[in-house]
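Heads up, the thing below is written out as structure tokens.
Here the complex is missing one protein chain, while the rest keep their positions.
Here the chain labels run A and B in written order, and each chain numbers its own residues starting at 1.
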Amino acid sequence: MSVLLVLEESGGKIKRASWEALAAAQRLGPAESITAVVIGAQTAALAAEAAAKPLGKVVRLEHPLLAQYTADGFSLALEQLIGTEKPAYVVFPHTYQIRDYAPALACRMGQALIGDVVGIDDGPVFTRQLMQGRLIGSYRHAGSGPCFVSVQAGAFRPDANVAGPDLPADAGSAPITTFTPAIEPAQIRSKPGEPFRGSEQTVDLGSAQRIVSVGRGIKEAQNLPLVRELATALGAELAASRPICDNGWLPMERQVGSSGQTVAPRLYLAVGISGAIQHLVGMKGSQCIVAINKDPDAPIFEVADYGIVGDLFEVVPALTEAVKAAKQ
Amino acid sequence: MINVLLPTLAEPQQFSMEEQLLFGTLAAVSLFGFWRRFGPILGNILQSKKDPKFHLFPIGRRVRDFVWEVMCQAKVIRERPLAGVAHALVFWAFCAFALVTLNHCATTFGLGFLDPAGRVGRFYFDFAALFAAACAMGISGLFVRRFVARPKWLGELSWESGLIALLIFALMVTYLAAFFVPGAGTAARALWWAHTVTLLLFLPLIPHTKHLHLVLSPFTVFLSREGFAQIPPLVGDEDFGLVAGTDLTRLVSLQAYSCVECGRCMEHCPANNTGKLLNPKEIVLGLRGYLNEYGPNSEEPLLGKYNAQEAAFECTTCGACEFQCPVGIEHVPIIVGLRRGAVNTGAWEDDHGFFLVLEKGSNAFGLSAAERDKFVEKNALPIFDGTQEYCLWLGCMGAYDPRGREIVVALVRVMRYLGASFGVLRKERCTGDPVRRLGNDLLFQQLAEANLEALKQNRVKKIVSICPHCVRTIQEDWKAYGTPPEVEHHSEFLARFARQLPPIQNQEKIVFHDPCYLGRYRGVYEEPRRVAALAGELVEAPRSHERSFCCGAGGGLVFLGEEKGERVSHVRAEELAATGASVVGTACPFCNTMFRDAFSAKGDGAPELMDIAQLAARGLPE
Partner (left out) sequence: MKIVVAIKQVLERDAPVRIAPSGKWIDESDVQWAMNEPDAYALEEALLLKEQAGGEVIVVSAGPERVGSTIREALAKGADRAIHILCDDLNGRDALGAASLLAAAIKPENPDLVLTGLQSEDVGLGQTGVIVAELLGLPHATMILHVEKTDSGLKVKRELEEGWFQSIELPTPAVLTVQSGGNKLRYATLMGIKRAKTKELRTVSAAELGAEGAPSVVLEQIAAPKKQKSTQILSGSAKEAAAALVEKLKTEARVL
């Protein structure tokens, strides 16, 4: 049962989500059956990074036309590789990029992608969320081609990469091969531009150790100082769920969620956030989650370690006081 | 005997051929001048499309309103006493003068029917003289008010008003002076001609000025709609409300031409009082300007040159304008009509996505119905199953707003104490009040029909609601789509049983705020006071009862985001607090929430805010 694992890079380094996908791949087959793929025009460094992980082998899928990501380019290249490797499973991290091309790739092979998987049980049975997190669905692959799976960020812990009895003796240096796909320029139909930011970046939530995040419960922009004070008292960064940023109350780069940043701080304090799936996805990996919400059935409490059911306009100031007092 | 002592009117009895010719010519010119302007106006009114569902009968109400408002000048006097009496005197004088003027013209040709020397004639002329004197005083007073005191409601200085005032004064003076000159002399003849010329000058001026109301307003009052703030139905597939001239109906055109520019509507408008663009007087005059330029057959948009969309959407539909209008103009259907024209055609931008919220959800807040279920469950509210007497309608505020919920809980406590049999529905959908006032007929129809069906299936016969908006919408606006069950406001319910409630120990000083939709719309002023009086001594705000100043939430405005500029709710809250009352009594959950926000912005020292249900519940055992 060979597993083809597609790794995604960002800024010359392999994204954390890819290692989570590796942890998922390890549920489908032993380390030596896993072939990792790095895609691009110059993939030597990426391949080296991948080779250090417990895998069977690394393939450099390289071609000048793959320098920038395009759905056509990546689909074509991978289709050819899959044709050669003939894996039983093709595993991806569920990122924006994967959502853009993996379904088309699966379609070419007569398959449908099982996307955004949060669990893999024996069978294999793949579980994913439905109805915006209100239900869990169990899926099985029934087709005769490869099984395409993409894995939700934060669902599998990448530290599992390091431990495990399946580790081959010489884990740390998997063999690297190169595969050059045949791609003609005319086959790349879209022209991607350079990524740009909506506004000036001034904050890096990804490295913050503590985050206080605010949601719709805050009601109005003028109530933000309440939460800001708490963040200051805690020495935490201020973040928000999507609606707050959409309203312009906080800049876009403070957004945590599927369309914002994925964070994993030691402490994540969700204030007035209901816990819609798009937000949970961005902070589930946090070590300690605290939720303050007046609705005891808010989904945020599902993932919280500690929760206070109450009016945030009373709880937040009280908490700020308590934190300040504790510091003395 | 008395006849001998009173002065006699000196009126020439014989006129030469030349004089008759002169009179005839002048009269013809004058009448021509009158018709030249009045004809097209009448044309504009008659060419406008017919009002749907207009019924002349039952005629009793119309006659009553006509006698009370036109003949007795009741509204004119009551809402602005001093100026009102002055105007009433002028009006009554005009009425008395009808015969005098007719006789005056007839005598030119020897056809006079009132002989100044005869008993009937003398009596009548003397009678009219009293009115002439009163009129002269009245018109002088009004002149001073307009040109010296200059209240802002009357707008810019109007030279035509001055001229008319002068002409009226002249008419009276030339009449009165004729009592003090010898019967057959030149003086009498001169005065006669002076009076005639003044009259013939006045006549053509009528249709050119706001004095057209002399001719039109009796009709306007007589022909007004069935009820207060009545929104007419849309007719046919191409009717979307007041979009262009072709949508103006006869009643609307008649009303547009009847405006006397008194500014009473403007004076009481909450939007206008807080610096918004909306001015109800200008809305009406805007329609008049439109009709004068484009006529009733034009496709030119009504919201364009003469009226702004922004203004139309600043209205809270409080109805103060319509209530105040002495000539029977109905502003609310006009403004809602303009809104309909914009919303039903998609010309209005729904910046807050409000309609989408109600298209998809059950309530105006976009909250999950599960929230309402939790509230019902937590407070163990009985579920309506068709066997109870009352269906307690929570509405959006009662089900989802924390303050509204407190009101419901208080009312439920009282109802339980009284042993009333009631239940709440398992599911409720918004009655559609804000949607109706904003002019979205598609969504309103969907809500009304769904609700009527649900009520029928649940076998609801009687509804009690804490919200005057729900009450109004259920009772009146749903009628277009079916037969709604009986519905009353909780103040009416509580007032019936007020005597059975236990006395309240701590009596407070309470100022009751009349909600627009309970007071002006429903005529309910005393019942909530009867209930509030259980809890203390009542004081009145300067503007109370039919003059109550809106809290600012109505017309769907509370759902359209933050208000610009000075807030209506803050102005009213200040007024209520200034009475020195320790408690502000409300009977509408919207008023309650609006004032709560206003008072919390004020800080300490603000009066307590209590719904009458909460006041009534104060005496109940814990």
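Miscellaneous remarks
Going forward, a residue touches a chain if its C-beta (ideal position, glycine included) is under 8 Å from a C-beta of that chain, and two chains touch if they have at least 3 such contacts.
Quantities reported herein were computed from a predicted structural model and do not represent experimental measurements.
Shown as candidates are A:E32, A:D100 or A:D295; the residue that touches the absent chain is A:D100. Set against the missing chain, the residues A:E32, A:D295 or A:D311 yield one that touches it, A:D311. If you put the missing chain back, the residues of chain A touching it would be 71-72, 95-96, 99-101, 103-104, 106-108, 110-116, 125, 129-145, 189-199, 201, 210, 234, 246, 252-253, 255, 259-262, 266-267, 287-288, 290-291, 296, 301-311, 314-315, 317-319, 321-323, 325-326.
In the full complex, the hidden chain is touched by chain B at residues 234, 237-238, 240, 343-346, 349-351, 353, 355-356, 359-362, 368-370, 440-443.
Rule of thumb we're sticking to: only the chains that are shown with their structure count from here on.
Mean C-alpha position of chain A lies 61 Å from that of chain B.
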